[in-house]
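Complex shown without one protein chain; remaining protein chains in place.
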Amino acid sequence: MEIGLIGLGKMGGNMRERLRRAGHTVIGYDRNHEIADVGSLTELVDAFTSSPRVVWVMVPAGDPTRDTVKELGELLSDGDVVVDGGNSRFTDDKINADHLAEKGIGYVDAGVSGGIWGLKNGYALMVGGSPENVAKVQPFFEALKPEGDYGYVHAGPVGAGHFAKMVHNGIEYGMMQAYAEGYELLTAAAVVEDVPGVLKSWQEGTVVRSWLLDLLVNALQEDPNLDDIKGYVNDSGEGRWTIEEAINHAVPVPVLAASLFARFSSRQDDSPAMKAVAALRNQFGGHATTKAGQAATAADLGGPGDTIDS
Amino acid sequence: MEIGLIGLGKMGGNMRERLRRAGHTVIGYDRNHEIADVGSLTELVDAFTSSPRVVWVMVPAGDPTRDTVKELGELLSDGDVVVDGGNSRFTDDKINADHLAEKGIGYVDAGVSGGIWGLKNGYALMVGGSPENVAKVQPFFEALKPEGDYGYVHAGPVGAGHFAKMVHNGIEYGMMQAYAEGYELLTAAAVVEDVPGVLKSWQEGTVVRSWLLDLLVNALQEDPNLDDIKGYVNDSGEGRWTIEEAINHAVPVPVLAASLFARFSSRQDDSPAMKAVAALRNQFGGHATTKAGQAATAADLGGPGDTIDS
Amino acid sequence: MEIGLIGLGKMGGNMRERLRRAGHTVIGYDRNHEIADVGSLTELVDAFTSSPRVVWVMVPAGDPTRDTVKELGELLSDGDVVVDGGNSRFTDDKINADHLAEKGIGYVDAGVSGGIWGLKNGYALMVGGSPENVAKVQPFFEALKPEGDYGYVHAGPVGAGHFAKMVHNGIEYGMMQAYAEGYELLTAAAVVEDVPGVLKSWQEGTVVRSWLLDLLVNALQEDPNLDDIKGYVNDSGEGRWTIEEAINHAVPVPVLAASLFARFSSRQDDSPAMKAVAALRNQFGGHATTKAGQAATAADLGGPGDTIDS
Partner (left out) sequence: MEIGLIGLGKMGGNMRERLRRAGHTVIGYDRNHEIADVGSLTELVDAFTSSPRVVWVMVPAGDPTRDTVKELGELLSDGDVVVDGGNSRFTDDKINADHLAEKGIGYVDAGVSGGIWGLKNGYALMVGGSPENVAKVQPFFEALKPEGDYGYVHAGPVGAGHFAKMVHNGIEYGMMQAYAEGYELLTAAAVVEDVPGVLKSWQEGTVVRSWLLDLLVNALQEDPNLDDIKGYVNDSGEGRWTIEEAINHAVPVPVLAASLFARFSSRQDDSPAMKAVAALRNQFGGHATTKAGQAATAADLGGPGDTIDS
C-alpha cells in the first residue's frame, strides 16, 4: 500500500526502509532533497495513485510538525489521514486534529519508540485517534511494529498515543538514572573489583534485568570506565512535559523529577544555586569559599570535620 | 557433591530443590524440623561424608546470620567454607570472615537474586571471597545460577558480593518507583483509556522493556486497577544501606533515596511532617486545617485558588 | 487619595483597613454586598472624584481576576491604572497589560505577602510595571508596606512582581518542608525529650531562626503534639508554577519540587504508585501485600529482615 513519509532523518529514514521491506510503497519527502523521493509536499500528495491517502509526519516536535500539519491541511482531501509520529506534546494533537477535521481529514498521533534499533527489531507504537482513522493506518503500523503480541497499542482518542509515549520517556529517565546512580556507587566505593562484570552478571536472573541494562553493559564493554564520555546529558521535551502533567494532576513524581533535574545539573559548568549556598556558608561560618577559577584543594574535598559550623 | 544448607524458607527451600535437581546432595537444616533433613547444626556438620565441607547459610540478615556463622565456627574445621547467601550488610562479611579465619575456615558472601522465580530460572549470584574459597563453592554456584553466560559474577574479595547485591536492590527500588510514578500519571490523567494495554505494549520494542515491566503487566492482568492491593510498601535493609553507603562516599543518589522515602511515606497513616506544614499554613494564612479524624471536604481537594496565601 | 479595591476577603478586607488607617479613601467592592462600599464595578468607577483612578484587584487568581480586569477595561479611561494584587500567574500579566493598553489604561502587578499578619505588620510588596504606572500606585504601596527599608521592591516590568512572588512562595514551600522534616525526625527518634522546647530555643542565635520558625513554635505551644491537625496540605498555584518555570529554564529545583510532591502525597488516601510497587514486590518475591481495607499488621511495619527479597 502507499504511504507518504515526511522527514527522513535517523528515525524516518529507517522507518521508510522497514516499510519498504514489508512491501509498502513509501513516498518520502525531506528538506534534504538528496535523500527524498519527491521534491515537495505537493509532489508527495500528487504521487499517490489511490485514496484515502495516509501521510506520516516524522519531523521535530513543535513548529516544524505544526507547520507541516497545516500545510498538509491545504493539500489533502476529505478521508485522508495524517499521522504525527514525532515527539509532539500531546496537547498539540487536539489542535491539529480539529484543524484537519474542518476539511474532513483524519488525524492519528503515534508515539514511536525504538531508536536506531527499530529498523531491525521493529518500532513500539502507541497510537491515539478514532477507530476509523486508526484502521486506515493499521497496515503500516503492522509493518513498523515488532513481531509478536507486543509493541503496539491503540491507547485511546487523539492525544493518547503521545501521552503514553511521554510517560514512557518519563519512566525511561527514571530507570536510566537509577542504573546510573547504582553504577556510580559501585565505582566510588571500590568494594567491587569488576564493575562491568557485575552489571553483565545482572543480565540474567535478577530483578533489574532489562534492555537498558543490556545497553549499559554494551557501553562498558566499549569503554570500561566511560573515560571517553562526558557526564553531560540533554533532555528532550517529553521528560519535561511528564513532570508538568504530573503537576497538573497533583501526582507526586519525585523520581522522575529528580532524573530530569540531574540532567539539568549535568549541563551546568557552575551552579548559581550552589554559589548561593557557598556564599551563605561563608557568611555565617567564615567557611573558605572556592573562588571562581580556582582549583579545589585537597582540604575542600573532605566531608565531616570542620570545627566551626553553624 | 555434598553441601549443607541452613534455612529452608521460601528461598532456601527452593534452592535445596534446584541443587538436588543438579545432582548434589543437600543436607538441609531449619528451625522448623518438619522440613529439615537434620535436627541440629551438629548433625548437619557430622552428616558430611567428605571434606572440605561447604555450608550455605540462608537465614535472615543480622543476628540470625551472625549467630549461625559463629556457631558454625565452633563446628567446622580448617579448610571448610561457609557461604552467607542471605541479605546481610556487606560490612558484616569482613567480621564473619575474620572470625572464621582464626580456625582456618573460609568465608564467601553471595548476593542472591531471583525470588520465587529462581527455582525455575536460576538464581543470579554475586560472589565475594578469595579465589581459593570461591573455587570450593563453584560447583554449587553452577547449579544455582541461570543457564548461559550471565547471572554469575565473582565481584571481588569478601564483601563484594553483598555490596553488589545491595546496589542491585537500590537500583531495583529506583526502577520500581519510576514505573510506579508513570503508572500513576497514566491513571490520573485519564487521557489514555487502556492503561494495562499501554504497559503491555511496552514489553517489546521500547526502551523501558524489562522483567519488572513484565511483572507489572502480570499484576495488572490479575487486578486491572490494583483494587485489591494497598499502597503500603515495606523495605528491606538493602535499600537503606545503599543510601548510607552513597552518603559515605559522597555519591548523590536522589532517585534511589526518593524511592526509599516513598516507601516510608506509604506506611504512614498520617505524616508528622505534613502536620507541621499544615500548622504553619494555618499560622500565617489562616488556612483551614483538616482536623484529625475529619474527612477532607471537596474544597480541600482543590489546587490553586486561595485568595489568601503568603 | 482615592483607590478602588475589588475583593474584600481575608486579604482585601484587611488591606482596605490598613489603607484607611493611612488616610486613603477606599472604595471597596465585593460580591458579598454586605461588606462592600459600592454595589457594582460601575458604581466603583463612578465613585472616584479625581483622576487618574487606581483600582486594585484582589480576587482569586485565574478566571476571576482575568474577568475582572476585562470588565475594568470597559469601565476605566486613558491614564487610569489597574493593579492585580492577587496570586496570578505572571504569564497572565502581559496579556492583561496588553489588553488594557489598547485603551491607554496602565497595568501593574503586585505580589503581596503577609497573610493575616499584614494588617498589623504591613504587606510585603513585589511590584512589576512601567515606572510611570508604578508611580501612580506608589502612595498606596507606601501605606500597605511595612515600615522601614524593606518589604517593597519594584522588581521590573510587567510580570516581574508576580514572578518574584511566585519564587517567594516556592522558597516558602521548601523552607516549610525543611522544618517539617526536621520536626518529624525529632519526634520519631525520641532522643530529644522536649521537642517544642528545642524549636523554641532555636529562635535566637541559631542559623535556622526565622519567622516561619516563630510560627511553628506558636503552633506547638497551642498543640504540643499537633494532635488536632491532620497532615493534609493544599497547595496554591505558585508552588506549581515555580517548578514549571524552573523546568522552562532548565533550573534544577530538587528541594522545591520535593516540597510540592510531599503536599500532593499528603492528600492521597492511598497512592496508586505505591500500589504498583507493592504489586511488583508481590510478583517477584511473594511478599505479602496489605489488602485494601485491611489494617497493617505489626509484621508489616518492620524494616530490614525479610529472608526473601530480590
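Structure notes:
All chains are identified by letter, namely A, B and C, in their written order; residue positions are counted from 1 within each chain.
Note that in this section a residue touches a chain if its C-beta (ideal position, glycine included) is under 8 Å from a C-beta of that chain, and two chains touch if they have at least 3 such contacts.
These numbers were taken from a predicted model, which means no experiment stands behind them.
Note on the undisplayed chain: of the listed residues C:28, C:159 or C:237, the one touching it is C:159. Across B:52, B:79, B:139 or B:252, the single residue that touches the chain missing here is B:252.
Panel shows chain C; residues 90, 113-115, 118, 121-126, 145-146, 148-157, 159-160, 163-164, 167-175, 177-179, 181-182, 184-186, 188-189, 191-194, 197-198, 200-213, 242, 245-246, 248-256, 258-259, 261-262, 303 of it touch the chain omitted from the view. Panel shows chain B; residues 206-207, 235, 240, 243-244, 247, 250-254, 257-258, 260-262, 264-265, 267-268, 271, 273, 284, 310 of it touch the chain omitted from the view.
Seen across the whole complex, the unshown chain contacts chain A at 7, 9-12, 58-62, 86-87, 113-117, 168-169, 172, 176-177, 179-181, 183-184, 187-188, 212, 215-216, 218-220, 223, 226-238, 240, 254, 258, 262-263, 265-267, 270-287, 289-294, 296, 300-310.
By definition in this document, only the chains that are shown with their structure count from here on.
Once CA atoms are averaged chain by chain and compared with the all-protein CA average, the nearest chain turns out to be A.
Each chain gets a centre from the mean of its Cα atoms; for chain A and chain C, those two points are 35 Å apart.
One finds 42 Å separating the Cα centroids of chain B and chain C.
Of all residues in chain A, those that touch two or more other chains are 206-207, 250-254, 258, 261-262.
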